[in-house]
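Report on the structure given below.
What you see is the complex with one protein chain gone and the rest in place.
Letters are used for the chains, namely A and B, taken in the order the chains are written, and counting of residues starts over at 1 for each.
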Amino acid sequence: MIRPHRTHPLWFAFLLHRLSGLGLALFLPIHFYMLSLAISAPARLDGFLRFTDLTIVKLAEYGLVFLLAAHLFGGLRLMALEFLPWSPHQKTMAALAVAFAFLVSTLFFLKAI
Amino acid sequence: MANETQTMTQTMTVSIWRENGDDGRFEKYEVPARENQTVLDVVAYVQQHIDPTLSYRFACRVGMCGSCAMMVNGSPRWTCRTHVSKVVADDQLEVAPLRNLPVIKDLATDMDPFFEKWVAAEAVFHPSKTRHDPMAAITPDDPMRIAASEAIECINCAVCYAACDVVESNPDYFGPAALNRSWSLVNDIRDDGQDVRLAAVGSNGGCHNCHSQQGCVQYCPNELNPTLSIAGLKRETTKALFRRSR
Partner (left out) sequence: MLDLRLYMLQRLTALIMAPLVIGHIAVMIYAVQGGLTVDEILARTQGSVAWFLFYGSFVVAVSIHGAIGLRVISFEWFGLNGRALQLFSWAVFALLFGLGAKAVYAVTFAGVGL
């Protein structure tokens, strides 16, 4: 399904960075709108926040925090690649970015449930 | 059957892209499956024994010139350096022209866009001296010379260009090979065109489009690192920006 020339780890790192950025960009308007309800319709926001107590929603939040952390650590990896002297450990850096993202988002999830 | 004196030759099916105008499609050929053969051997066999109208490029056939670069089972490779047994999957072998370049005929692509971008990226030497000036004194352990030497072995085979998804999605993007050569010249103290060069690589089709997918690193048969070179160009253009704004 993935074209053969793309099946190497650093291409997947690129894809994760792009898809996480896209996901976050699509999520943000909703996030901002909900927060603005704090002043215009606080009761509605409270109702929504109670809805987010559901485990399924917490799982979705887990995913979102993972996207944010992955995009952050992936972005730091990219800026290190571009502005610091070249490291021969590119695949390791990509793997570490995902690992830290997973750690941080799992910490969030475990605190959330 | 009992009186067979000839040994049965194993065959395999190879799909080769045929195109002559607007009619591009894969065609299948039965070729002998020898224990030791390269993809170039297979393509040559088809042209020599089955279909003489098949067009393809090669020259040295020993992995030095880069002329035989094609897409083999979806990956850009030198076909003379690709052992069939290493790439054949489920008895399938698919040979197509290099990606991201216009096709002239069958497996031969038009390399003009590749070289036009080479020039556009200022990957060309701008002399600063005449024969009457003393030679530039450059020692082999000079860091800039080392950086230039690490990027210099490019033979313009376009494998990296075919591997790059940014080249595919951005027609203006100069591509890894041109930018890699540009970087080697950034590190050449004899070159007089650094301002022009940095302006070129900082332009619309320049180094800032690279997403560091590193497909170029993955596939370069000379083990060059265009992503490293492009990162260097990003740093140089950034430094130039801050120098200008002083």
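Worth pointing out:
Please note the rule applied: a residue touches a chain if its C-beta (ideal position, glycine included) is under 8 Å from a C-beta of that chain, and two chains touch if they have at least 3 such contacts.
Here the structure is a predicted model, which is why all the values come from computation and not from measurement.
Contact with the undisplayed chain is limited, among B:166, B:179, B:216 or B:231, to B:166.
Contact between subunit A and the absent chain runs through residues 18, 21-22, 24-25, 28-29, 31-33, 35-40, 42, 45-46, 49-50, 52-53, 61, 65, 68-69, 72, 75-76, 79, 82, 104, 107-108, 111-112.
For subunit B, the residues touching the absent chain in the complete assembly are 166, 169-170, 172, 202-204, 206, 208-209, 234, 237-238, 241.
Please note the rule applied: only the chains that are shown with their structure count from here on.
Subunit B has its Cα centroid 35 Å from the Cα centroid of subunit A.
Every residue of subunit A that touches subunit B in the complex is listed here, in rising order: 3-6, 8, 10-11, 14, 18, 78, 81-83, 86, 90. Partner subunit A is touched in their complex by these residues of subunit B: 71, 73-76, 99, 162-163, 165, 211-215, 217-219, 225, 227-228, 231, 234-235, 238.
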